[in-house]
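Take a look at the structure set out below.
Shown here: the complex without one of its protein chains, the others still in place.
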Amino acid sequence: MKHTFRQVFRSGKFVVGFSIFVAILLIVFIYPLIVPDPPLAIIAQGTFFEPGIYVNAYDSIGASKYTLNLEGAAAKRIASKLKAEDRLAMKDWLVAYGIAEADIDIENTEQLLDLWAKNYDSKAKVAGMTNAKRNYYVRLNTSLQGLLATEAAVIAAKNVETGALEEKGKIAQSEYVNVGQVANVRFLPLGTDNFGRDVLTELVAAARVSLQIGFVAGIIATLIGLTLGLLAGYIGGRVDDIIMFFTNLFTVIPSFVMLILISFSIGQEHRGAFTVAMVIGFTSWVWTTRAVRAQVISLRNRDHVNLSKLSGHSIVYIILNDILPYIASYVVMALILQISSGILAEAGLSILGLGPRTTDVPTLGLMMNWAMIYQAHILGKWWAYFPVLITIALITFSMNLMNTGLDQVFNPALRD
Amino acid sequence: MVKSKDVCLSGAGLTKVYGFGRTRTLAVDHVDFSFYEGEVVSIVGESGSGKTTLAKMLLGLTNVTEGEIYFQGEKRDISTQRKRREYWKNTQAIFQDPFSSYNIFNKIDTVLLDCINMRGGRGFSRERKFEMMTEACSFVNLKFEELTNKYPFELSGGQMQRLMIARVFLLKPKILLADEPTSMIDACSRATILDMLMQLRSEIGMTIIFITHDIGLAYYVSDSVYIMEHGKFVESGSADQVILHPKAAYTQRLINDVPKIYEEWDLSTV
Partner (left out) sequence: MDMGKTILEVNELTTRYITRFGESVYAVDHVSLKVEEGKSLGIAGESGCGKSTLALSLMGYYFPPLHYMSGAILIDGRNISGMNPDDVRKLILGKEIAYIPQAAMNALNPTQKVIRFIEDVIQVHDYGATKRDIYERARALFEKLGLPASVLEKYPVELSGGMKQRTVIAISVLLSPKVLIADEPSSALDVTSQKMVIKMFRQLMNDGLIGSLIFITHELPLLYNVTDDIMVMYAGQIVERANAKAAVFDPLHPYSKGLMGSIIVPEEGLRNVKLAAIPGVPPNLKNPPSGCRFAERCKYVTPECRVTTVNLREIEDGRTYRCIFSENELREAYQNG
């Protein structure tokens, strides 16, 4: 036994798969301790905020200021404000005005602004310019001048009595606040989703629920498959015929189709995560049954089983003592596969909108579903769906890797 | 040797067919035989001739395709679990391959304990059981203290095989089907074990059906010998008759093929 374990952990594939899986499990259990927010809390007004560190603007006004004189700060500020469209528009104007195209480098902010300041003239007549376009350039110019201004921004507050604005303070361009001293900062590594929920928190919770669904589905499927397979394989005869009849029946109807039909008929309201897991479990035992049966058939005529019979043991005793231990490693592998395919099945169902009802818990499939409905993929909001895909892939990949590793240990091609 | 005339186990037209269609194998082909009580019978034949299959049928471990088996004069009935258990109290076996005869997840003590339990010794004290197991092992040249608490894969092939024989000394069955029981045991221990088995036989009147390829051994231990070829008995009779004066060509060939030490062993005949 010890030796077997040692061998299993010497298999590179198993160790890699196992490490990934344990890492996922650890994250799933430890993350909620660090970020205890409810995963479905809507924290953002608006959809699809980009990943990043969100610093409370109001609090940063009040935070202590530090003056740092950093080179190129102004240029960076402008560069970050000057969008790519604006740069292109500026180039268009300059080209139309008569500057050689080769002289304009829109990536070089300083040079571009320089050219613009030298040449732009709101009254200049440029060929093919509509009125709207002209107004746009006037606006652009004004905002650029604002950016280039070096005065401090003024903070003003309303006087309660007079209702007039009064200057309360100024923020110079070289003033900084320390993020650590700002009262409210929120790190959203994966931004927010369409409902304005923190994607990372949601993802961790979803991974956990999906794993639970996978485990429940896998265990149900394996238990059913194992029991039926053992009975069919060992007892044979009439029992085998009946069990195989049902197994064949279930094989003819693809289990995913059945899954869809059952999920659909249960109705959105009654589909909790647990129900979905059970439905998946009850529709996917077929291949475990077949596989276990085949294994048992190859075992039932072995001499150690015969010896057990001759020693007067009952069928139950023989199945539990002389058959089950021999297929235990196989059953573990089947369970792992069932769990990973359960997770995939949930994802598949949810993408079709037949997953668990959307109000209590997130699952990986539901997250995909939401991302799809709100067109995250079309809008280029990758953070709403890409991490989910990666998580699904990692979970199933790690489990399949563990399985291959186990397979190599338990079924070596060379038995010496 | 004492030979009471009661037929203990007999078969009529016993047939076993494995598979069907292209893979159909006729393993045992309409054989008739009567084994007498207290007799030692040897079944000799080349590999694949159906010896093990015949033994499995006699033990009720595989279905009989055709024909009947009679146990103590009556048609054998093992249709229910209870009847089977009763039958196996009387009929026991030593299987051909000791490496696959053990459940590798159980310590070997279980194998012997099962035998004691089967003989109604469930309630015996630990010391009593230990004593019984030690005695059984001593019959087969093994020391139980050295073996207890071991797993089968911690024994050598011959030790496993001898432990299987030790079961017989605990079970004391009426009929013993021994399928190549000494193939992995050295000549010296083999002699001791065979003597012990013969002694047990005369004590309890056990019928022993020896399946072997070792013609010398068959001759040494058995009262009557059956020669099997392709699922059929081609010759049978008393040991002296069959082995010293073989009639069937097949028997003659078998005897001729026995490795010799006093004369040249002719390898060109195969």
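Note that the chains are named A and B in the order they appear, and that numbering of residues resets to 1 at the start of each chain.
Basically, a residue touches a chain if its C-beta (ideal position, glycine included) is under 8 Å from a C-beta of that chain, and two chains touch if they have at least 3 such contacts.
Keep in mind that this is a model prediction, so the values were computed, not measured.
Contacts of the undisplayed chain with the visible chains, over the whole complex, involve A, B. Contact with the undisplayed chain is limited, among B:65, B:110, B:183 or B:241, to B:183.
Residues of chain B in contact with the chain left out of this view: 23, 44-49, 96-100, 141-143, 146, 149-150, 154-159, 161-162, 180, 183-192, 194-195, 213-220, 239-240, 243-244, 253-255, 257-262, 265, 267, 269-270. Chain A meets the missing chain through residues 3, 6, 298, 413-416.
As a convention for this text, only the chains that are shown with their structure count from here on.
A straight line joining the Cα centres of chain A and chain B is 65 Å long. Taken together, the chain A residues at the contact with chain B in this complex read 301-304, 306-315, 321-322, 325-326. Of all the residues in chain B, the ones that touch chain A in their complex are 56, 59, 61-62, 81, 84-85, 88-89, 92-93, 95-97, 100-106, 111, 114-115, 117-118.
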